[in-house]
Each structure stands twice: as structure tokens, then as C-alpha cells.
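Heads up, one of the protein chains got dropped from this complex, but the rest are sitting where they should.
Note that the chains are named A and B in the order they appear, and that numbering of residues resets to 1 at the start of each chain.
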Amino acid sequence: MLGVVIRRLIVAVPLMGVISFIVFMLSSLAGGSVGQAILGPTASAASVAALNAKLGADRPVLVQYVDWLRHAITGDLGLSVVSGVPVADTIASRIPVTMSLAVGALLLVIILGVTSGAIAAIRGGVTGRLAEVLAVLGRGLPSFWLALIAVLVFGVNLAWLPVSGYVPFADSPSGWIQSLILPVVVLGVSEIALVAVVTRAEMLSAMRSDYVRSLRANGYPWKRIVFKHVAKNAAGPVLTMVSLVFVSLIGGTILMEQIFGMPGLGTLMVSATTKHDLQVIQGLAVFYTAMVVVVFLLTDIASGYLNAKARAR
Amino acid sequence: MSAVIEGAATQEQSRRAAERGAGFLPRLVRQPIAVACSLILLVVVLACVFAEWVSPYGPLDQDLQNTAAGPSASHLLGTDQLGRDILSRLLHGGQVTLLGIVQAVVVCAVIGLFLGLTAGTLGGWVETVAMRLCDLLLAVPGLVMLLVILGIYGNNEAAAMITLGVIMAPTLARVVYSATIAVREELYVASARVAGLTSFQIMRRHILSGVTGPALTQISIVAAVACIAEAGIGYLGLGVAPPAPSWGNLVTDAQNMMPISAWMLVPTGGIIAVVTLSLTLLGNGIRDAYMGRSSGSSKAFSWRALAVTVSQAASPAGGGAAPLGQESILSVKGMTIRLPRGSSEVTVVDDVNFDVAPGEAVAIVGESGCGKSMTISGVLRVLPMGAHVAAASIAFKGAELTSLSEHEMNAYRGTGIGFISQEPISSLNPAFTVGHQLEEAVRLHRGVGKGEARQIARELMVRVRLPEPDAVAKKYPHELSGGMAQRIAIARALAGEPELLIADEPTTALDVSVQCEILDLLRDLREQTGMALILVTHDWGVVAEACDRALVMYAGQVVESADVRSIIAHPAHPYTRALLQSSSVGIAPRQLLPVIAGTVPVPGSWPHGCRFASRCELAEDACRTGPIPMVTLDEGSAARCIRTDVDELVRT
Partner (left out) sequence: MSSLLEVRDLTVMYRGRGRRKDKVALEGVSVSLNEGETLGLVGESGSGKSTLGNTVLGLVKPERGTIRFDGSDIAGFTGAARRKLSTQIQAVFQDPYTSFNPHRTIEQSMGETLANSPPMSRGETRARVVAMLDRVGLDSSALSKFPAQFSGGQRQRISIARALLPEPRLVVCDESVSALDLSVQAQILNLLLELQRERGVAYLFITHDLSVVRHMSTRIAVLEHGKLIEQGDAAGVTDEPSQPYTRRLISASLSADSELQRDRRSTRRAMTRLAADATGDRSKRADEVLRTLEHQAVTEVFAQPVPQSRALALPLSRGIAGVADVDGVTALRAAVLELAPRTAEAMTPAAMLTLVQEARARKCSALISRGQAGVLYGRIRDLAVAIETGDRARALELVGSFDEPLEPRPRSNGARAGAHTIESQG
């Protein structure tokens, strides 16, 4: 078990280095210096050069990268070239918003997706068909568009829920929940059916297996077969699916935060992108990657626990 | 392939065969949804490409009389806040989006196919490096990376879409890779190498044909994702700058117009939805066509559908009974099993009767497709989905099983009747240690506590002669050899102390020496416990080794039933005799074996008269006119043949 974790970490740590390096390289290749980006296209060459020198952006790109990396390891992601605020602080202050959204949506996806998938596998009938249709729809309908419809229906027409803003949990737990309901549901809804389809398919393939036939023939009660034997075998692939869903949810938070006006990492990302705030972009890229890596790591550990064969590998 | 689905497999094959008769494209064309989606996509693409000519207005033309209007004759999809025609803007905006999709798809396809094919065909370190690279890229969150690129390159859509293509490539590479290695292991690739084809020829003829379907399916998904991503970028205002339209920024316009009119959300989001849905459904269609499934034909399968419907039929027929004067432990009367095939049903077991005396070992012998596995599955009710069992009576120790519900059957399964299957390793759950599974069975059937269960499980393992039971108990099924796994499976079946053990080809998957050990074990266990045995097999050696009495099945019927010694020495039915002769026993080496021409008829195409008539040398007109009854011969043996008298002559 420890071996799996260590092997994953061996891959994960360089990965973050590679990502940050690529981002660094791309930004240097893109032409246009940091100073230019800050001062705008109309600034004089002299003032740009002066600013570059002040920021250390006139050094070779590798030197800059190594310098950045040295600081990044200690948690210092540099200063935003636009606002002058430390990037790490900005990111840290926005994590709760994004995590509330992503984790909330993930819980919704897991609970509803797995339950409906299991019901479809056990009871059959229209549930399974419905899940398949919804999965196609969920993949096909753009989430930002769904969000707008949701805002229109529940926020504007019915006025049940706030359509914008984020209330920190510490300020008002009920307000926090209310501010999260719409974005979380919209973010999660398209993925629920996907998880349901995978759950159903995996459970069905386990149900068709030889060992389930043997268990039935040897008189095991159906609940024990389904909720113990089938469930444990289906859990691995479902878990992998859930981890992939989480990655796509993290991407989705960017749009949701933008639409629902939430001060999370996504809005920070979008504003940094429009302002070409490379330090922030760099820091966010590494942070997002780190999140994904952690999720994959946890998934690996969990599937190692579930699947003896994976552990042996 | 497990024997339980032998009947189902044949029909599945025949159905697929009919579909495979045509190539991949004709099959795709036969899928209405895929065709409709292709047409929709074609129309959208053409309309966008020729937007200059097709669209009624220019993308920036303003009709200030009609701002924020709904659909009308002059503006089919209405106008926006500035009075611009939405349809025209959609068509022009589509050019941007479609170009983005093409960029992403091309990049993704080139990289993904290259990585997947090279890794899959070359193997070695190339494989390792390529797959590690894919692992790396998979951990990159897509939308974040797009924003990074846009942040650096300043709203450069092409750069963003190319990046998207790169990010999506590992998934495609993995799909292509696994399809390639699946094909690489196929015997037909080995055959092609033996035939002397070059690597390039093999790649072109064999590997590509195996990769096309999965790759196309994945590419259509990539296209759908690219469409949504492109629109998302536009929506965030990071793509094409207004006033130039794109599908994404039209949604932004619609959002801004929401306080005035919500209509604009419909066409702008709608077109994105239509394109992505069409791409996804087309992908599904390609997958189905490739795998030889007709779309939507997969019947709703579920746990509930596994429960077999059982009905009680009238008129028990004679034959196949246990020797007189013995109370039978299992008595099957007039059992018929039907399986669903397409929209109809097909009979796979037809009016089977047999009895098993306490302590008796009965073999059910026959070739595949004759219904021997189905027969025992019918008794235990573990048939494929949608099966229907009709029987006059299935009695276990006098209790009528046909009237029991699925739940009530569990009172007999495991405790009265134990079961072991053909594939020892896959008959155990791969997710639990074998010790745990054995303890579970003990606790379930004997109602004892954990500690005691462990003790009994250990004793069972000793009884089935597993060396080092404590070490074996900690192992998972895949860590065991076939013989050890089969011992565990037997121990599990013994946990309920059954009086009848049903074994479905228990040694077919094992080496000969292991086969002997397992058969010896079964024999010893029977001596110790006095339990009866039903053993399904196609091997006469196993019959002679392990059984007292044999039932020979042909095309769903029992054709002969007799004591093993006499059936081997004096087979009464021509099929039994031919089958025995087909094994090379008693024939001089390198001389031609006596053979039965032809093959077992497939369920559904059984003749009205004797089912063996077309392959039988003794057949005469009377054999073909009607069903042949079981004819009782001497000493409790019977044969479904009206010419056993002639047989006698032929035999001597």
C-alpha cells in the first residue's frame, strides 16, 4: 500500500514541476514581457525595460524559473504583477469558495449517481434507459447555458434562491447553503447521469459474472450478493469515474463562479487571464494540478484497497 | 466462456453473424439515430461554411425596428438587443466554433493515434514512455490549461483549441492503445505473421480494423467536448472579441438580454446542444455498429431479470428414473427451459426427466449446445436473464421446488444442494480473500459466530486437501492455481453440508493430473458424507472415473440413461455409440476414426422427429415422422430410439 503511494508521489511531484515549467516556457515564448503586459501596448520601451529589470524579468527564463521554483517550494508563489498582492495569499483566501462548490457538487454526484445507478441495475425497467439518456444530455448540454436557465427559472422567475454571490459559512451557515444550492446543482447535474451509467454497467457486469452465479446457486441472500459482492467489485471503476468527474467539476467551477459571481479561484483565473497576470496564472496552474494529483492519489489508494490485483501490480 | 450461456451464446452468435454479414458502414447506415445525427451535423456544417450565402443578413447588420425581438417571418430566430439577426450571427459564429473543433480534433487525432499505435505495436520502452506521458497529461485539468494558454497568448483561439487537442490526446491514445494490444494478442495476428505478412501489412489489414471503431467513437466525443469548450471560452469573453459573433459570446449576449427577454437563450444554447448531442449520439452509433449491436436492442437487464420465471406444467413423462425401490433425492419431471431470442423464445431443454438417488453419482454427458448445463442451471434457477422454466415437478427430498419463490429457493440452495462451476478462479469473488469467502459461506449456512466459522473453514480446507490452509486463506483467487481454486470452491459448496452436489464441468479447465486429484477428492468426499453428485461433462473419461449412472443429452433431450459400465460397454442409442467411438479409445493409432457427420443442430432448428436422424446411419422414415419416446430397456436403462433392436445387430 505504501509502495503505491510512494510510486504515485514519484510521478506526481515532477508532474507539478513539469506543468509549471511548461507554463513558464510558454509565457516566455509568447513574446511580450511582463513589463509590457502590465504597462500595456502604449508604454515606452524604456519604461517597460525598467519595470522588467525591477521585476527581474530581464534575466534568462531558466534562471527566472529556478528562482520561482525555489520560492514555490516554500509556499511563496510570488506577487501578482497587477495587484501586487502575494499570489499564495490570494489563492488561499479563495480556496473555501471553490472547494465548497466542487466538493458539494461531488457529494451530490456521488450520492445521486451511485444510488440511481444501483437502482437501475437492481430493478431494471426505465431507470437504466433514463440514466443513459440523461448521460448523453448531461454531456451534450453546455453547463453555462444550463446555469443561465436555472438562474432564470429559480432565481428570477420563482425567486427561490439567490442568483449571485457567496456567503461564507462563518457568516451564516444557512446563507452559505442557499448561495451554494444553484451552482452546486447545475455543476453536478450533468455528471450525475454519467456516474449512474458507469455504476449500472459495472454492477451489471459483476452480476453477470461466474462468481455471482455460483453465489446464487449456493443460496446466498440477494442483498448480501448485491451489496457486498457485487458492490465491492463495481466500486473500483466507479471510483475511477468519480475521480475523473472531480477533475471535470474543478474545471466547471470556473464557469459557475463566473456566472454566479462567486469570489473563488475560477473568477481569479478568468480575471488573471484577461489581465495577463502571469504570476497568478502560474500559481493557479500549479495549484489546480496539485488538486488533481491529490485526487488521483486518493483514488489510487482507495482502489488499491478495493482491488487486490491492482495492489499486486 | 462459461458453459451456462452456451445456448445463449449460439443464438447471440447467429444474430451477430447475420449482422456482420455486411461491413461496418452498412451497419452504421442501418442505425436511424446515427444517420439522423450525421444529417443534422452535415446541415449545420454546410450552413455555417456557406454562411455568407445562406444567412439572410450580415452578422453585424442591425434592424433597429426590431430589437430584442422573438422569432418572426423576417427574423426566423429573432434579433438581439442591437437588432442583429440571431440566425445570421449563429451561422457566422459557427464558423469560428467549427474551425476550433476541427483544430482540436485534428491535433488530438494525430497525437492520440500516433502515441496509441506506436505504443501498442512497438511495445517495449516506447510503450512505457508513451503511456507514462499519457498519465502525465491526464492529470492536467483541461479548462484551466486553456485559460492559461489564453492568458499567455492573449485570446488566441487557435492556440487554445490546439492545446485542448493535446490535452484530450492521452484519452484517445489510451483507447487506441488498448484496442491495439487487444488485437495484437489475437490469434489472427499470429496467423498473419505465420502467413508471412510484413509488420506494415499487419498494421494496415488487422490492427487498424480493430482500432477504427473505438477511435472514431472517442474522436466524436473529443469533438463534442471541443464544441462545449470553445463555446465556454467564448462565453467567458476570452475567445473571438465582440462584435464578431461566436456561439459562446452569443450566449453572453443572451445572458445580458435576460432582463428584457429570455428568448435568445433558446437558439444560442440550442445550437450548441444540438451539435454536441449529435456528436455524442453519433459516437454511440459508431460504437454500436462496430460491436455489431443494433442500437437500442440491448434489453433492459437487471438483477430482477435474473430471477427465472418458473411455471408448473402438466403431464410427466416416464424414463430416466432412478433404479426402482430407491427414494430419489432429486426428481425432475418434464422440465423444459426456454430462453429469449430476439423478440421470441427458443427451447434449449426439452422435457427432461431424471432422478438422482441418495449417494448416487449421475453424469450428464453431451456436446456443447445440447442443454446439459442448462438442465442443472434450471434445477438451481441460475439461468441467463429472461429464461423460463416449465416443469411438471422438480422435487428435492420430496419438496416441490417449482412452487417456490426465488427467495424461498435459498432454503435449499447451498444447504441442500451445493454447486461448483467450470471456471474455478472466476467462480470466486476476486475482491475478497478465499478465507473470507469460505468463512462467509460457513457463517451463512451454519449460523455460527466468527471464531467458530474460521475454525470450520479451516477444517474444510483441510478436508479438501489444501496444503498450508492458513497461508492459502489469506490469498486472493487470482493468486491461486486452478486446482487450488477449485478445492476452495468445493469447500465453499461443502460449507452448507449439502446432500447433493452439482458440479458443472468441474475439471474441464484443469490439467489432467489436477483433474484426477479433484475427481478423487469428490469421490472421497462422497464416501465420507454420502452425498449425491450430478456431474456435467463432455468427457467420457470423467464419466467412467467419477459416476455411477449417465444421462446422455442431445439437442435438448435426454437420449439415453443407463449405468455407466453398461452404457460404455453397450451403448443403446446411436448417438451415444458414435460419441464413444469418436474418442480414440480402441482405434488403431493413425487410422481414421469413425465419425458422426455434421454438427449438433442449434436450438430453434430441431427437427420434429428424432433429432439425431439426419446424422444417424440407422435412420428410417419412422424416425422422422414424429417425436421419439424414451424406450425402456433392461435394468432401469432407457434410450430415445426406436431402432435399438437393430442396434443390437449392428453392435455384434
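Quick note on the criterion: contacts are C-beta pairs under 8 Å (C-beta built on N, C-alpha and C of every residue); 3 or more make two chains touch, one makes a residue touch a chain.
The shown structure was predicted, so the numbers you read here are calculated from the model rather than taken from an experiment.
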Chains shown that the absent chain touches, full complex: B
Among B:Leu136, B:Ile181, B:Leu197 or B:Leu404, the residue in touch with the chain that has been omitted: B:Leu197
Contact with the hidden chain (one of B:Arg304, B:Arg465, B:Arg526 or B:Arg624): B:Arg465
Touching residue (missing chain; options B:Lys474, B:Arg565 or B:His608): B:Arg565
Where the missing chain touches subunit B, by residue: 13, 16-17, 20-21, 23-24, 186-188, 190-198, 201, 205-206, 209-210, 367-368, 462-463, 465, 467-468, 511-513, 515-517, 519-520, 524, 538-545, 564-565, 568, 578-587, 589-597, 599-600
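Quick note on the criterion: only the chains that are shown with their structure count from here on.
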Partner subunit B, residues of subunit A touching it in the complex: 11-12, 15, 18-19, 23, 26-27, 30, 120-126, 128-129, 136-137, 139-145, 148-149, 151-152, 156, 204, 207-211, 213-222, 224, 226, 229, 232-233, 247-248, 250-252, 254-255, 258-259, 269-270, 272-274, 276-278, 281, 284-285, 288-289, 291-293, 296, 306-309, 312
Subunit B to subunit A touching residues, read off their complex: 2, 4, 132, 135-136, 139-145, 147-154, 221, 224, 228, 231-232, 235-238, 251, 254-255, 258, 262, 265, 268-269, 272-273, 276-277, 279-281, 284, 300-306, 380-382, 406-407, 409-415, 418-423, 426-433, 441, 444-445, 476, 478-479, 489, 492-493, 496, 502
